[in-house]
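Every protein chain of the complex appears in place save one, which is left out.
And now, chain A:
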Amino acid sequence: MEERKIKKMDDNEMEECDMGSDEDYYNDPDPDVTHTDNDKDPESFEYKILEVVEVEMLLNTSVETMCKTIDVSPSLAKLLLHNYSWNTQKIEAEYRQNPEQLLINGKIKPSKIAKGVSRKNECIVCAQEVDTLLGVECRHRFCETCWCQHFEVQILNGVSTAIGCMGTDCTVLMPEDFVLSILRCRNQSKLSQQYQELTFRSYVSNHPELLYCPGPNCTAVIQAKAKEAKRVDCKKCKTTFCFKCGIDYHAPADCDTIKKWLIKCADDSETANYISAHTKDCPKCQVCIEKDGGCNHMKCKKCGHDFCWMCLGDWSAHGSEYYECSKYKENPNIANESEHAQAREALKKYLFYFERWANHDNSLRKEKDKMKEIAKQIEEKVTTKDGTWIDWQYLNKAGELLRRCRYTLQYTYPYAYYMLKGARKELFEYQQAQLESAVEALSYDIERAVLDSRGDIENKMDVVEKRRLTLVREFLVT
């Protein structure tokens, strides 16, 4: 694989100076340069981050359309839309075919009309005589107190759009205006507030174009044309997640693979616990070494030996085309072995992938700390006139890129774990090894960076991002 060396930039090129002289540089026609490749980026994806008010407007537009086309109240239109996952076209089509059936499927009308349920004015739920009994389309009638208590129990259990009628076997759901009017009559303003928040959440979660940001306490709602497994970066809370399944973004693995993997990890957490060591012994001089950075290329402070934190092998074997640390070597004869040996092999295989998955996760956290440390050092250096702030910006960019690449690398492990043997897996493992070796090389350099390292580091940045994109382009199913 050929890597193009980018031209070494003079430091003053980045400063505010005559941009004209840089034209040749920026017009570099090399098609490999990543920033000109955006349209081919398999992860790029169009989405909007909406505020609550904007979401309300979006939902209301659908409600208004519905009210006009099929002549129902806004409250019933909402119920209908919710039960049809906001698919206005489907509702209109069914309305043209059979309006009665549409209202039954939409849980507005009952599938069978209740027989004369209430004799006189007795509410059968509380067994009291009352002046008025209330209800909706299904003709089940109950007193205001009972309805209110029913709503209270449901709302406190987190139920909102799914609150049903109190009648036995009744399929009808309670429209918003009925619930709100009862709560208003009983002065339940707090409950009413809670109900409205719950229904709003429920509408959003049933909407094919909307997804709540899963970030802690974040209220942002993401809107995109379809629920695709693409990366969303929430600008409000900085969470990165998958638009399809809503959990942490996981390319190149798909939603099902990552779900399966996370369940497996949770189930086997006991088994996996013993491997999470923070210290290991130097394989040459046996001195105890603590891992303080994210980089897995370790250098023993005592004897200077270069080794790999993951496999404890010599690092020199990791820096070349023969990088094999990421590849699990299965026993080729395993099919003929005893059941016992097969179980042991299965566990060994899982632990191999789990250990690497967990280790990259750990490295991501350590590198985040490292970048904070580096930012502090940069500030100190700038104040002591060791370069300008702009001179050092490259290092922040390098840290950001490293994070993105290691993140993808972490998710290559569950992907590889579930891959079947064959040519595809071999290609995947080759590209994974290439990416891992480039990630560790960049991480090693960043931890030791000086002003002069800029050229080298920018070179490595170019290499690592190219390798990441090559892998994602090849293996991410879109």
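Methods note: a contact is a pair of C-beta atoms (placed from the backbone, for glycine too) under 8 Å apart; a residue touches a chain by one contact, two chains touch by 3 or more; residues count from 1.
Assume contacts and distances are computed from a predicted model.
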Q) Going by UniProt, what is the name of the one chain that was not included in the view, given "non-specific serine/threonine protein kinase", "Ribonuclease H2 subunit B", "DgyrCDS13208" or "Vacuolar protein sorting-associated protein 29"? A) "DgyrCDS13208"
**Q.** Full-complex contact with the absent chain, from A:Met166, A:Leu198, A:Met310 or A:Cys325
**A.** A:Met166
Q | Touch criterion as defined above, residue of A:Ala127, A:Ala226 or A:Ala266 at the omitted chain | A | A:Ala127
Q: Taking the full complex into account, find the residue in A:His150, A:His250, A:His297 or A:Arg406 that is in contact with the omitted chain.
A: A:His150
Q) Which residues does chain A use to touch the chain missing from this display? A) 124-128, 140, 142, 146, 149-150, 152-153, 164, 166-170
